[in-house]
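Quick one: this structure, given as structure tokens, is what I'll be asking you about.
All protein chains but one are shown at their positions in the complex.
Right after this comes subunit A.
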Amino acid sequence: MVMTPVDELRRRRAAALDDARADAIARQHALGKDSARERITHLLDEGTFREFGGLVDAVRSAPGEEQLHAPADGVVTGTGQVDGRPVVVMSFDFTVYGGSNGTIGGLKVARCCERAMRDGTPLVMLLDGGGHRIQEGLDSHHFAHGFTVFQQMVELSGFVPVVAAMLGPGFAGPSNFAALADFVVMVRGTATMGIAGPALVRAATGERISSEELGGADVQARLGVADLAVDTEAEALDSLRVYLGFLPSRADQELPLDEPRAPVTDPGGVMPEGAATAYDVRDVVGALADADTVFELRAEHAPNVVTALVRLDGRPVGVVANQPLHLGGSLDSPACEKAAHFVSVCDAFGVPLLFLIDVPGFLVGSESARTQLARRSGRLLFELGQATVPRFSVVLRKGYGAAYIAMCGGRSFSADLALAWPTAEICAMSVDGAVDVAYRRDIAAAPDPAARRAELVSGFRQRVDPILAAQGFGVDDVVEPAETRSALIDALSRAPQRRTAAAVTKRHGISPI
């Protein structure tokens, strides 16, 4: 039988598919992982995947590479749709030399970035193994070129959503990719991230550590390197869908709307009666947001501030909320970084911001000094100051000091709506603390120091009152918890997606970090 050119094309195409590589795919499954193509099938809407570079194979130019066989050169690339939205996807194939990047594979990755830039569609990276393919990389002829993809990824950053799912070993190269993504999810037990794996660490420093301890999903989620850790690949891929569902396909597009859905709880009962009693601010978030729309990011990292994408009346909103359950809700360095990154992501894609304020201040102590809180807190102010999206604030309880300002309190960053709950206490610092510091001598000199202190404290307490905050017009209104959602929805419906910038001509501001 004569092989026609079409037959030959079909044969070549089929050779790169999972069915033609049953042994390699079985090994991948044995590791508890899906194949690169199965992942694409799960993620994309049925029948929408169009592959490019499927016929690529390894460059066999150097001596000893004659037998190198690398279907698609280790990375499956193409375009498709996720919940009706076009995306570019690259899925690294661990069964091909551990997912390593060959020379042509690198060109395919660059092509993905180029498509995302030209088409203005999100870039989805499904990472599993990788790094430069050593067989090709130990050659100055190739390596001296360096790698242009990082430049491309920086150009994509903030223009289209860039997301990464870490689905296997991710030390080195994959972590470099993920570092430039604005959302990273990892799978527990199989995924790792870091600059170098245990073998290199041991060779370089002598430290012995397992890959899970060094860079496993739970470790990186706690450190804030990953935004989310999940148990299964299916959840990881679905989390990309959920994340993308809140964002436009590119920065200049309208936000994706959804049907409004009433929350299932009401915020009325969340606030405890005692001012010294902690509560879970996520209950407030859940009671303000549309049902089933709260998507918390970096929940395990800096839990003293909650960052979540939610919907209000069907519109995406980014919530930044102090969490009294942890460190009293105070802002430490990790919390500032987490909130600053989140504000940056929301601002890039036009997602309005909602600040739920219950902050006793910045966390004081040597740990804060060591972790550069002075600058980390500056970055939060910086991101907030350059943001152009609508922003709203609600003071739930404490709004103390500079942290109140860093949480967009009052008029600090010209919030489109500044509200306070009847439980709000807005002032420069806690009354007790302020009296002890500022009136130390006065108290010590009094005939009855305790009585003098109590007198001062009660005097100042009367000045800390949400009604006074509204009388001074630091907030627009004091509202009951149950009125809050409708007030926010009303403000959200009026605010334009972007404020027109009236800034002076410059290239960019200089981030404190």
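In the analysis below, a residue touches a chain if its C-beta (ideal position, glycine included) is under 8 Å from a C-beta of that chain, and two chains touch if they have at least 3 such contacts; residues count from 1.
Note that in this section contacts and distances are computed from a predicted model.
**Q** Any idea which of "Acetolactate synthase", "(2Fe-2S)-binding protein", "Zinc-regulated TonB-dependent outer membrane receptor" or "Biotin carboxylase N-terminal domain-containing protein" UniProt assigns to the chain that's been left out?
**A** "Biotin carboxylase N-terminal domain-containing protein"
**Q** One chain is left out of this view; which of A:55, A:179 or A:327 touches it in the full complex?
**A** Only one of A:55, A:179 or A:327 touches the chain omitted from view, namely A:327.
**Q** Taking the entire complex into account, which one of A:111, A:142, A:241 or A:461 touches the absent chain?
**A** Answering carefully, the residue with contact to the hidden chain is A:241.
**Q** If the hidden chain were put back, which of A:214, A:230, A:427 or A:443 would touch it?
**A** Checking each option in A:214, A:230, A:427 or A:443, the one touching the absent chain turns out to be A:230.
**Q** Just one of A:53, A:318 or A:360 touches the chain that is missing; which is it?
**A** Selected residue, touching the omitted chain: A:360.
**Q** May I ask which residue of A:54, A:158 or A:433 touches the chain that does not appear here?
**A** A:433
**Q** Residues on subunit A that touch the omitted chain in the whole complex?
**A** The missing chain touches subunit A at positions 42, 45-47, 81, 83-86, 222, 228, 230-232, 234-235, 238-239, 241-242, 245, 256-259, 261, 269, 272, 276, 278, 290-293, 295, 299-300, 303, 311, 324-330, 360-361, 363-367, 430, 432-433.
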